[in-house]
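Before any comments, here is the structure.
Just one protein chain is left out here, and the rest sit where they should.
Chains: A and B, in written order; residue numbering restarts at 1 for each.
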Amino acid sequence: MAETNNEQITKEDIKELNPSFNVKSFFQDNIVTILFVFICILGVQLSKLPLFFIANELLVRITRNSFLVLALIIPVLAGMGLNFSIVIGAMAAQISIIIVTHWGVTGVPGFLLCAFLSFPLAVLFGNLIGRLLNKTKGQEMITSMIASFFANGLYQLLFLFLVGKIIPVNNPILILSKGVGVRNTIDLSRNGGIKYALDNILKVPIFNVFMGVGIIIIIYGVCKLYLGNRYGFKRISRVKQISILILGLIVFITGYIFTFSEDLPNNLRMLTNLKLPVVTSLTVIVLCLFNFIIVKTKLGQDFRTVGQDKHIASVSGINVDRTRIIAVTISTVLAAWGQLIFLQNIGTLNTYGSHVQIATFAIAAILIGGASVSKATIGQALLGVVLFHTLFIVSPKAAKELFGDAQIGEFFRNFVAYGVIGVSLGLHAWKKTLKRTKK
Amino acid sequence: MTESIKEFTSKFGLPRLIITGFFILICIISVFVGLPFDSMLSDIIRRFGMYGILVLAMVPAIQSGIGPNFALPLGILCGLLGGMISMELGFVDAMGFWSAIIISLPFAIITGWLYGLMLNKIKGSEMLVATYMGFSAVAFMCIMWILLPFKHPEMVWPIGRGLRVTVSLDSTYAQILNKFWAFEIGGVNIPTGLLLFFLGSCLVVWLFTRSKIGIAMKAAGDNPKFAVASGINVDRCRIIGTTLSTILGALGIIVYAQSFGFFQLYMAPQFMAFGAVAAILIGGASAKRAKISHVILGVFLFQGMLTVALPVANELIKEGSLSEVLRFIVQNGIILYALTQVGGGE
Partner (left out) sequence: MQEEYTLQMENIEKEYFGNRVLKGVNISVKPGEIHALLGENGAGKSTLMNILFGMPVIHSTGGFGGEVSICGEKINIQSPKEAMEKGIGMVHQEFMLIPGFTLTENIKLNRERLKGNIISRLFKKDSHKFLDYKEMNRDSRRSLDMLGIGIEEWVTVAGLPVGYMQFIEIAREIDKSNIKILVFDEPTAVLAESEANNLLKAMKKLAKTGIAILFITHRLDEVMYAADNVTILRDGELVATRKKEDTNVLELAELMVGRKVEVSNKAEEESRKHKEVMLSIKGLKVNMPGEEVKGIDLDIRNGEIIGIGGLAGQGKIGIANGLMGLYETTGEIILRGEKLKLNDTKESLTKGLAFVSEDRRGVGLLLESSIEHNVTITALQIKGKFLNRYGIFNQIDSKKIREHSLKMIEDLDIRCTDPQQLTKRLSGGNQQKVCIARALTLQPDVLLVSEPTRGIDIGAKKLVLDLLVQLNKELGMTIIMTSSELAELRSICDRIAIITEGRVEGILRPGDSDRDFGLMMAGEYHKIHGKEAI
């Protein structure tokens, strides 16, 4: 995240130039996020779940889901809104998992083979979606949603009827006893399948990671401060760098205390048992970096230009349609890999169900994090994952405590997921009409 | 008239031709595999009447310019609520049926009106927002079905809280329309009451479109700028269209339920809008234009195809629910096609 520094400096300076930044507008712009922070805190209180349980679940869910949410960013950048068709990317992943399971390749090689196989599939699907979306400019989101429903029909047709009937597969682990159709659930842990393939490569207690990250931030901060002096940045950037240093110190010290201190209260001591799946986390970080770096390239600039104004982009010679196709294709490929990470952690593939809700949940998460149809950042994605999944963890228990019925909690989080999408999209559309009428 | 016939054929379009062709094909297959023709025809007619009003609900929505009403679940939920309350109050038979409708009306009117107000704020993005409005309303009512203080023993779980997932109408007004003046010709059962009710509703909507306000509404949907220049209050017309659509949704689900014999609560209404949208599109409507004839043709083709496809599919492939998958593909495929027709160019 530290690399964003340069960009933020200019933004800060501009805010200083036009004094539009104030507390009120901050609240107005982030109302959704703030609201959900409160709901989450309330939920955690009500649920009476132990902190360790929540933290552990959350850690698992963050590493499991972040990748999928991050896959949404590039299409937003390219002005295509929230990509509901990441479901189709997930289908590519599941197709390759089924193939790899059929071949019996397991463990890390199995996982890598899945990633390898899903790539061409996702590129193909992404390309097709891109072409479709180019035909429905201005209605991209509903189109991508209906497209994912449509694709789901084809997917079911493939695995329920064609496999076994037309495509001969003889594998009792996969195929229903009748010889036609793939089983509803496929156990990915059988014979050391791809379950935890990525997660279990390296797991490190989280507070050790804290210490490590703390040290890296401190080193970075010092370097920046030193170099910053040489380039002669303004005062405001100095404040920024010092706060980075302090952040690094806090992270380091927290890590240090939790690792080495003997006299912690019991419920906090439990937290030291948290372990971070390092490789999975690294993959997520690499994706963050990818999203960040691509903005700095010519391609990224094209995405942004197309996203801001298709007409101007095409007048200045950018191939708008092609750029949009590339954006969706990247998103689809990332979604496929995201689904792989998701499934290797879950450990069972629900052939006809695992992919269905991922777009809804990923989009709800990124919106809760403060993103909108036209703007989404890495930070919003990650914050959204944390908030949304906190809600996910605590809502059944909270509802049970409150109404005596856990089912209400499940309905409630469905309601939240759909509601937040509906409301954010509605608000966005409203702002758009307001702008139009003002003109 | 020749003009409108020409218009009709040119608008028939590729997907509708395919579906009609497919329908005829599976009809032929069904004869070959020896399926009982008469019971199948009875089934088609029954489902035609059963789904008709839900599809009809799309007409005022499309005509008033808000596009296919993906938020049909809002109306459906109002209908369900009306049905539940009427049952709780102990109404049975005809009284139960009509009281369900009457009780659901105020809910539908208020919901439709509020929803129409909201749609006026988000012109141009109606379909997507509507979809998620519908979804979240369904999820919200899921909570309500548990929390609302219903007591009737046939409605609530014997143990635990809340309403059942399906509420049987056997003791109240199941089949009440279907059996009204029903008769049989050559083994084909004609549910006269159901058909009359559906066609009656169509007639009412048709008369409405020929009244002053109906014409204003259609103009507002066709070309809002034109409507404004003719002194028509476009926003008001859109609200009227939305409200009407919501009312028809409520009415539709009650008619559906009496024919089906159950009220389906909880997540059941979530995707009902999609089937209705697909049906009217198959009938020849677009996201911007719809007529009563589109409803009648569409619901006949779509439901006919599904009715015939089910046994045919079961003959061909014994396993699984091929026809369900087929419905999914056709339904979303046709909506997708309609979307490419709307969005193109711009």
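By definition in this document, a residue touches a chain if its C-beta (ideal position, glycine included) is under 8 Å from a C-beta of that chain, and two chains touch if they have at least 3 such contacts.
This is a predicted model, so every value here is computed, not measured.
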Visible chains that the absent chain touches, using the contact criterion stated earlier: A, B
Absent-chain contact - pick from A:Q45, A:S243 or A:T297: A:T297
Contacting the left-out chain in the complete assembly, out of B:C27, B:L54 or B:A216: B:A216
Touching the absent chain when the full complex is considered, from A:T305, A:T332, A:T377 or A:N414: A:T305
Residue numbers in chain A that touch the chain omitted from display: 10, 14, 17-18, 296-299, 301-302, 304-305, 308-309, 312-313, 315-318, 439
For chain B, residues in touch with the removed chain: 1, 3-4, 7, 207, 210-212, 215-216, 219, 222-223, 225-226, 228-233, 289
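The rule we apply is simple: only the chains that are shown with their structure count from here on.
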Gap in Å, rounded to a whole number, between the CA centres of chain B and chain A: 36
In the complex with chain B, residue positions of chain A that touch it: 132, 135-139, 141-143, 145-147, 149-150, 152-154, 156-157, 160-161, 165, 176, 178, 180-181, 403-405, 407-408, 411-412, 414-415, 417-419, 421-422, 425-426, 428-430, 432-433
In the complex, chain B residues that touch chain A: 118, 121-125, 127-129, 131-133, 135-136, 138-140, 142-143, 146-147, 161-162, 274, 317-322, 325-326, 328-329, 332-333, 335-336, 339-340, 342-344, 346
